[in-house]
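Take a look at the structure below.
Here the complex is missing one protein chain, while the rest keep their positions.
What follows is subunit A.
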Amino acid sequence: MAKRTRRVGYGLPVVLAIGVHIVALLLTMLRLPESEPIPSSSSVVQATLVSDVTATDKAQYAKEAKARTAKRQAEEAAQQAAEQQAQEAAREQAEQQAAQAQAEQQAAADAARAEAQRRQQAAEQAAAERAEAARQQKAAEAEQQRQVQVQKQKAEAAKKQAEAEKQRQAEEAKKQAEAEKKREAEEARKKAEAEKKRKAEEAKKKAAAEAKKKAEAAAKAASQNALNDSIANEQERIANAQQSNQASNSFINLVKSAVEAQWHLPPNADGALVTQVRVRLGPSGELLAATVTRSSGNPSFDRSATQAVEAAAPFRELQQLDAGLQRRFRDFNLKFTPGDIQ
């Protein structure tokens, strides 16, 4: 018994002591994998962009939107105006043609009327002459010589009349022909002018369209990097005003992932909590303020949300955005909801 007491050495105690420490270390290590997946699984954490437009800036954005739509409308108006111009030109031409036709008709009618008048006059004259001739005949009856003379005169008058008539008709025809020629010349001139005008307009329009296209191409080329391209696409989509959420995706996704990575859920957070945090950024993406706009009722959860935003800041990607989009993303809301697991 005494011998065994003597032999209490240090071998076994050393082994046991090291064992105790290894067990303690393992306990601290074993805890980690248990607690790790919960915060790191970003699928559990759902930070979603609620609205990128907040109450204070709504007016501004509305103004912007109005300006955008106005611009678009102006463009459309310009296009429409061009179209209208073209249409007007066509109409003008048609009108001109119609006017010409009318003028022709009128001229023809005028001519006809004039002819009729002239004929009437001629008829009257003829009647008067005939009456005179009759009177002269009566006188000639008295005097046959004079009668012959009258007859001669009559014949002469008839001849004259015929001649006059012939002449008149020839003149008329000439006049008509002249008028028609003139009209045709005018018409041709007008037509040529209209065509010239239209061609010039078309050329101008084409040049303008080309210039615009070229300018657009230049603008597109200027925004070389992928982000800007996507944002340009996004701008178009914003113009559509239906998919504004999609438009904000690229930057917001960056923000979201950064915030989620920094978000440490408090241990007592359950799935029903929802916190909305308003994030305001400086021009270079630095965080100006992260304030809770809608509290979940759990102060530690609210704090964890704001702390996540603070930890994720600054968002330097903001500088790569367009000026308009930058202003748009300077102020946005983030909604924090823990997943269903906790």
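Here is the rule we use: a residue touches a chain if its C-beta (ideal position, glycine included) is under 8 Å from a C-beta of that chain, and two chains touch if they have at least 3 such contacts; residues count from 1.
Note that contacts and distances are computed from a predicted model.
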| item | value |
| --- | --- |
| Which of "NADH-quinone oxidoreductase subunit D", "Tol-Pal system protein TolQ", "Copper chaperone PCu(A)C" or "ABC transporter ATP-binding protein" matches, in UniProt, the chain that is not displayed | "Tol-Pal system protein TolQ" |
| Among A:21, A:135 or A:160, residue touching the chain not depicted | A:21 |
| Residue among A:85, A:307 or A:333 that touches the chain left out of view | A:307 |
| Positions on subunit A contacted by the hidden chain, ascending | 1-6, 8-10, 12-14, 16-18, 20-21, 24, 28-29, 32, 35-36, 39-40, 262, 264, 307, 310-311 |
